[in-house]
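Down below is the structure, laid out as structure tokens.
Here the complex is missing one protein chain, while the rest keep their positions.
Chain IDs A and B follow the sequence of writing; residue 1 opens each chain.
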Amino acid sequence: MLTGALAADLAVNGLVTGLFYALMAVGLALIFGVLRIVNFAHGEFYMVGAYAYTIVAARLGVPLAVALPTAFLFGAALGWIVERTLMRPLYANIATWGLMRDEYAVIVTFGLSLLLVNLVDKAIGPYAFRAPALVSASRIVVGPALMSGQKVAAAGVTLVTLAFIALFLRFSYWGRAVRAVSQNRLGASLAGIDATAVSSLVFALAGGLAALAGALLSPIINASPDVGAFPAIKSYVIVVLGGMGSILGAFIASLLLGLVESFGAVLVSYQYRDTFGLVLLILFLLFRPQGLFGERGREV
Amino acid sequence: MRNVSHLAIAALTLSVSLAGSAYAADPVKVGVTVTQSPPGSVVQGTQVKDGLEVAAKMLNDQGGVLGRPIELVVEDTQGLPEKARAAVEKLITRDKVVAIVGEHQSSNVLAGMEVAHRYHVPYINTNGWADAIREKGYPEVFNPNNYNRRVAMAAADSIKKLGAKKVVAFAENTDYGIGLAKGIAEQLKAVAPDISYRFDTLDRAAKDYLPAILPLRSDPPDVVVDIMLPPAAYIMMNQVYEQGVAPATKTWLYDASGLADYPDFWQNVKEAGKDMLVFGLYHPKMKAPELAKTIGDAYTKKTGAQPSRLLYQAADSLLVVADAIKRANSTEPDPLVKALEATKYTGTRGEITFSTESGYKYHQWLDIPYVTFQITEIGQKVADAPLVEQAGQPLDPSKLARP
Partner (left out) sequence: MSGDIRLRREFIATALLLVMLALLPLVQRDVYWLGVLVVSAYFAILASSWNLLAGFTGQFSLAPAAFAMIGAYGAALSATYYSVPPILGLIIGTGAAGLIGLVLGRIVMRLKGPYLALTTLSFAEIARLVASNSINITRGDLGLPIEGWFNDRVLWFYVFLGALAFVICGLYLLLRSKAGLFLEAIRDDEIAAARSGVRIVFWKTAAFAISSAAAGFAGALYAYFASLVTPELGLVQQTGLVVSMTVIGGMGSLIGPVVGAFLVYVTSEWLRDVGGWQLVIFAALVIVFARLFRTGLWGLVTAALQPRRGKPA
């Protein structure tokens, strides 16, 4: 029975969920735009951020306002290191992989994902960690919906961050460099842009954003070694739906996915709500590979 | 002269044999399968393991069984049936244990008991509530713990007494959750057919149950029933409270899983736990044998935590095995199984006997004691929560605290 009240509830909750997805997906879209690869370890950046925030805030007692940016920096640092050590072969000419650079990226990021999950599992322990909430109110009214204080705070921070990223890409020198390399790597380097530095920047940024998402959600979804698997799959779906490489597309697709899952869970099937996105991914890849906003003619 | 030399020889022989027996006491190995890492419930597994260790120490301090100390061999199942199966097999074939105890998750019991049945080794089900376990009718399996049918009857009875007309249950997608949810449905149909009841199956690995909870905002039931285990149960309870569904003026929250005595309950569930009704297999104020206090105190000394039902279930599991070994005067499977069947042992919760009727009663201790209590303050210890229902004291809704 879809009443107006229920629909409003579902819409608000769906959009908020979509916002969190966006934080992950935008980073992935950036990576794809600049490096043309799908980072299969993206979920682990989320996980690292969740742990960084939890450990810094809960164990070391650092104030939350500092713990959040710390998590971001952690993720960014990890992203930067990964790009420099593992992604270089993508531009250099490695004889052993020849034309299979895509496959190399798949294997290496997949392996990285396994490494990080198991490393954390062994080094820190497999149990979920409780993180301190930014806002401890259990229940806040947001329009027609009720939400926990943490969610409201997290949504606020996410909106601000996304706005900042949008401005960065539009107006700053490096932001425009990112867009240039994303459109045409060769052309951009001919124009004097250091494409390699842009790649490092983008990976670091993506890592930081995913880590921030993990940190913001850690009071709700406690940090555990495999906590990244779930948001990762969502971001893959979104990046395909939005169009690989399109930041705006990733943002809109995130909100759409949040809404689809929210309404679909109640109207279609609760148990299969995680499959809606997956089915959409397959359909898009087959029939509209450029997604909603991607460029035509992108080779798939 | 001869008397003295005879005496000397006798003394020598005696002292040698005494010394010999001190070295000849090789331990009686008892296998333990518990969850010690995710995705299973580590909290449950640790409570069971600690309980078994306390009971084992008590037994060994009293001289062990048949003059031999008990040694627990512990395997981590991670809460996965496949690992439980492998663990039982390892314990039986490599460690040569005389019995298996400790399993606290129904699907793991179902997997592990198959192996125990194949090798004909006694298997004590410490906390598997699923009726399917008993219905298999394996002679090696014994159940000195709670069973779903019992909870279903208790829950249906309490719901009826609350005067509810519409009931929604959230069950986890496991043997335990679905089995109990269906059991409650059957019992309600039998004792109160005009109550409308439905249950939603939730994935215990998911982190967000809002889509299942949101529809209840506009159409609230009279009772929301929890048939889930941590950590998923805590997420669900928090979200049910966050959305203003339960506990609320119009809606009771009834915890059929009895989570209020878990060590991490209040850490995870804050205001959501206030005014909750809890099905309890243990309450400090309920009537219990003297042994309960002994074991409870030893447990608190060892872990610093308050005793819980899992502790007593675990202790009873091991004590029942020790008692059977003593009566059978052997650790061989056949005499042990026979002795277990004839058990009449007062453990930490009452006198344990095993029924031989087939179906869900098979090898089950039928009269498991239980109570219902209500939490009235945030952070309240179980001991302070008022008992609202126990044997001889029926549930009276007018005496309950309303949110």
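The rule is short, and it goes like this: a residue touches a chain if its C-beta (ideal position, glycine included) is under 8 Å from a C-beta of that chain, and two chains touch if they have at least 3 such contacts.
What you are looking at is a predicted structure, and each value in this text was computed from that prediction instead of being measured.
Student: Consider the whole complex, including the chain that is not shown, and state which of A:V108, A:L134, A:V202 or A:I252 touches that chain.
Tutor: For the chain that is not drawn, the touching residue is A:V108.
Student: Return the single residue from A:T3, A:S136, A:N184 or A:T275 that touches the missing chain.
Tutor: A:T275
Student: Using the touch definition from the top, which of B:E114, B:E242, B:D275 or B:D323 touches the missing chain?
Tutor: Of the candidates B:E114, B:E242, B:D275 or B:D323, B:E114 is in touch with the missing chain.
Student: List the residues of chain B that touch the chain left out of this view.
Tutor: 80-82, 85-86, 89-90, 93-94, 107, 110-111, 114, 118, 173-175, 178, 201, 203
Student: Even though one chain is hidden, which residues of chain A still touch it in the full complex?
Tutor: These residues of chain A touch the chain that is not shown: 37-38, 40, 86, 89, 96-100, 102-108, 110-115, 118-119, 121-122, 229, 233, 236-237, 240, 271-272, 274-275, 278-279, 281-282, 285-286, 289, 300.
As a working rule, only the chains that are shown with their structure count from here on.
Student: Can you tell me which positions in chain A touch chain B when the two form their complex?
Tutor: Going through chain A, the ones touching chain B are 1, 3, 5-6, 9-10, 13, 17, 126-128, 130, 138-139, 146-148, 220-222, 224, 226, 230, 261-262, 265-266, 270-271, 273.
Student: Give the list of chain B residues in touch with chain A in this complex.
Tutor: 37-38, 42, 200-201, 203, 207-208, 210-212, 214-215, 217-219, 231, 238, 241-244, 267-268, 270-272
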